[in-house]
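Data block below; observations after.
Every protein chain but one is kept in place in this view of the complex.
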Amino acid sequence: MTTERIPCAIVGASGYIGQHFVRLLADHPDFDLRDLVGGDRSDGRTLSDLWQLAEAPPEEFEGERVRRRSPAALQRAGVRVVFSGLPSGTAGTFESELVRRGVSVFSNASDHRGDPRVPLLVPEVNADHLRLLPAAAGRGVLVTNPNCSATGLALALAPVERLLRPRSVHVATYQALSGAGYPGIPSLAIADNVVPYIRSEEEKLAAETQRILGTVRDRRVRPKRFPLVVQCARVATREGHLEAVSVEAGARPTEASLAAAWREFDPLRRDRLPTAPHPPIVLRTEPDRPQPLRDRWAGSPARARGMAAVVGRVRWEPPYLRFFVLSHNAVRGGAGGSVLNAELVRARGLLPSVEGAR
Amino acid sequence: MTTERIPCAIVGASGYIGQHFVRLLADHPDFDLRDLVGGDRSDGRTLSDLWQLAEAPPEEFEGERVRRRSPAALQRAGVRVVFSGLPSGTAGTFESELVRRGVSVFSNASDHRGDPRVPLLVPEVNADHLRLLPAAAGRGVLVTNPNCSATGLALALAPVERLLRPRSVHVATYQALSGAGYPGIPSLAIADNVVPYIRSEEEKLAAETQRILGTVRDRRVRPKRFPLVVQCARVATREGHLEAVSVEAGARPTEASLAAAWREFDPLRRDRLPTAPHPPIVLRTEPDRPQPLRDRWAGSPARARGMAAVVGRVRWEPPYLRFFVLSHNAVRGGAGGSVLNAELVRARGLLPSVEGAR
Amino acid sequence: MTTERIPCAIVGASGYIGQHFVRLLADHPDFDLRDLVGGDRSDGRTLSDLWQLAEAPPEEFEGERVRRRSPAALQRAGVRVVFSGLPSGTAGTFESELVRRGVSVFSNASDHRGDPRVPLLVPEVNADHLRLLPAAAGRGVLVTNPNCSATGLALALAPVERLLRPRSVHVATYQALSGAGYPGIPSLAIADNVVPYIRSEEEKLAAETQRILGTVRDRRVRPKRFPLVVQCARVATREGHLEAVSVEAGARPTEASLAAAWREFDPLRRDRLPTAPHPPIVLRTEPDRPQPLRDRWAGSPARARGMAAVVGRVRWEPPYLRFFVLSHNAVRGGAGGSVLNAELVRARGLLPSVEGAR
Partner (left out) sequence: MTTERIPCAIVGASGYIGQHFVRLLADHPDFDLRDLVGGDRSDGRTLSDLWQLAEAPPEEFEGERVRRRSPAALQRAGVRVVFSGLPSGTAGTFESELVRRGVSVFSNASDHRGDPRVPLLVPEVNADHLRLLPAAAGRGVLVTNPNCSATGLALALAPVERLLRPRSVHVATYQALSGAGYPGIPSLAIADNVVPYIRSEEEKLAAETQRILGTVRDRRVRPKRFPLVVQCARVATREGHLEAVSVEAGARPTEASLAAAWREFDPLRRDRLPTAPHPPIVLRTEPDRPQPLRDRWAGSPARARGMAAVVGRVRWEPPYLRFFVLSHNAVRGGAGGSVLNAELVRARGLLPSVEGAR
């Protein structure tokens, strides 16, 4: 029954993305948060003690302890869905083991993003990539959300890409501190500074965006092939990745048609996904927006705060289109992305039940 | 005689660029700083009282008072060279009047940058643009330095532009607070934020860079014609403009030849200009440089600190070349640029004497 | 009838405190926000255009225009209560004129704070100071909230002052940027810096705290007389004033009794004031709290976010008590303080009606 909340757990709950998962799942209509799973260093500590976000932890979980739990233990406890904020590198085997045991995983880690059968999902952009999911009895599904900087870019390009037929897309990023997790960037490395380097980020941003915008044929993704020329830099903002995008277009749409394409883009308008922002793209016309401070929490209804991408400062001087896009790296580009993915998979009836659970 | 120091004054001495002029001219071998000229609000106040830079004011000028002075008064006082840190908008007529009176002006203001007879000068790049100077008896010369973000870009592109034959150049900037002068950006506007808008900056950066890289024919500049697709943003650093540059090249030089072009670029190596950095471009090979905090003061010898442009994070995947360039906006891209311009004009014997001056 | 919402306006609505007033009054159960009044520079501009806070403006007021309005016009429009975020200096006569016309004023400005008949009110601390209000037919009442740094200190001292019998209180502050309003502190003045000076702040913090903690006799306040030795500094945080307090005590309460005094302090617990936080003081026991980033929005229920003072890092080594207190300068120490004052005055039935109004 759709009205029953699905037992879920968060793994990597002590980390920055994990804490955003807690915030988003504390009172979720679809999912019932049962377990906060951490590693050796956090085992036994309360969420309140570990908390790093500026927003206070949800009251009902403040005193909750983070615990080490194996995939087997989670299965036995009747957990049907796991949200993974595990660090890339350690996520891979843990997540695979869960899937093998019939538990579905919605992951923010990069370990499985390259797997051709694992959808790299931005629901508004490539819901059809869910066709990649193998139909294997007894196994959970595994869906990943993209890199925090790729999500915003994919959302911004999706509505206008057919109109523009890009010959090349040049992107420079202004990425927030929280993109590196906690403890992340030392304050002495970034105070009064910009660091023009984030390891592997440029490669991920290019490859993942091309894949998300790609099409599925024969259960494989054919990535979109335009060149994506990317430069990534870290700036001293807390949350919200800003990207300067300049497109060399192969077509000449009117400026009005571009604006309309962004404004009217809302492919999930009829699905009733609790965390889906409507509209998913907020187009601003002031000369100086989007800004991380002011626009990071864009998105309505209330549950979708931080889930909208904000596009602004659009200038179209054919063949060059310039704009900025901002999205909340830890919400839209992190925990919130995976929560939305889970909502979509559940709504589409693709969530397998766990054999022998409860 | 070349060993005689030329009497000079600073107008707009109370501003941020004006103060950098004071720092650079306090003990200059070519110029003898005689007058600090300010506007109504600063009239009569001591430099120490007005000082805004992190570096202490030069001891010998700390107690000096900024005074209102007319062009006529400066001429009468025997001032032969004026360095102008006046705000754009008010600089124009004041500077013109000085020139009419035989006083030469080296200006950081944008008012005369569009004038076809006024060189927009980066000595290492377009010293030959000095041919634009009209030979008019009794008049001073007027030379401008470019916008703070254009200087670094022009320096970085100059050595490699012929090798690359750019089809387009895409630039996104990370510009420091001091680019807006003092008081400039309110702290509440920029703390924990990036502002993707600086008025007129994108237009200036594009047009000025094309002009600096242009060639002079028939006493007119033919700007370089490649498209410059620019997006400017303000970040919360104090000094040092960083720029992410991505070039679509029309040629395929080797990576080694690009590196050599940057490293060996030093067209002023034989001029003995006190403020000229050798080399003018510092090419760094660490993965995470240049950074505003660490590289803003690049440049040797000591007098040329803050005058070098630092290029790094070079990636050449034909046809796309990516790199970052950093230059100190208030030194290389401001006061230091004009001081170097004055040194060049003097060294080339183009500085007219002031009639009737002491 | 208590269920009728009282027509109100905000004057100084375009400023930083004014915008917090809008946020707090947009859907207030007691007050019906009818007018946003601004000065010459903001006249005719929309709230959205003027907005400076990180939080988005309330949707229903985004498009609202700020207008110049005279006290007479506000009276004619049936406004019964005015919330004043006017700058000190210009607030005085405007507020007096409103009061003369029967409109009640709840003000964040300092102009009337020295007037012996004007309560300087922190409802949990000195609600009895409302006895100062003159009973004059046809006039509005005028109530001020204290300086942003005095509110937190008064709240923190009130519950423990009788237990401690202070011989002296030493305070050093860490005050946020927004305490200076917008544009306020230039970014170049405060980035990578602390400024140990805020004009008149130390005098206000001392005098106002002593007055708030004072007792009313013969319709006059007798300020509390212990020495308050204050040093104020500005740090680069956006919101939330932190204060280091060290008390030399004349008595020796137990540590437990001090903690209990803070925890149990809730004199408004039975009033049903919508913006009152319960408890008004949050006592934290972690070693490293309160912090501006994490604690500025303390206060429940939801409408009282930012209204609680957070006390922490308490160390009692008789005769010296040390602690830190944090309160949101623009909410508890600004707009929220005045809204709470208005709620109290209304609940106590002290709000006069406007003659001749609708």
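Note that the chains are named A, B and C in the order they appear, and that numbering of residues resets to 1 at the start of each chain.
Keep in mind that, in the parts below, a contact is a pair of C-beta atoms (placed from the backbone, for glycine too) under 8 Å apart; a residue touches a chain by one contact, two chains touch by 3 or more.
What you see is a predicted model; the values in this text were computed from it and never measured.
The residue touching the chain not shown here, chosen from A:Leu74, A:Ile190 or A:Val339, is A:Ile190. For the chain left out of this panel, the touching residue among C:Gly85, C:Pro253 or C:Pro290 is C:Pro290.
Only one of the listed residues, C:Gly38, C:Gly85, C:Pro146 or C:Gly312, touches the absent chain: C:Gly312.
Summarising the interface, chain C meets the missing chain with residues 168, 170, 172, 174, 191-197, 227, 229, 231, 233, 235-238, 242, 244, 246, 248, 287-294, 312-313, 320, 322, 324.
Summarising the interface, chain B meets the missing chain with residues 54, 56, 191-192, 293-294, 297.
In the full complex, chain A touches the hidden chain at residues 16, 52, 54, 177-178, 182-192, 236-238.
Going forward, only the chains that are shown with their structure count from here on.
Closest to the middle of the protein, by Cα centroid, lies chain A.
The rotation that brings the Cα trace of chain B onto that of chain C spans 180°, given to the nearest 5.
Note on chain placement: the centre of chain A and the centre of chain C lie 40 Å apart, centres being C-alpha means. For chain A, residues touching at least two other chains, in rising order: 191-192, 293-294.
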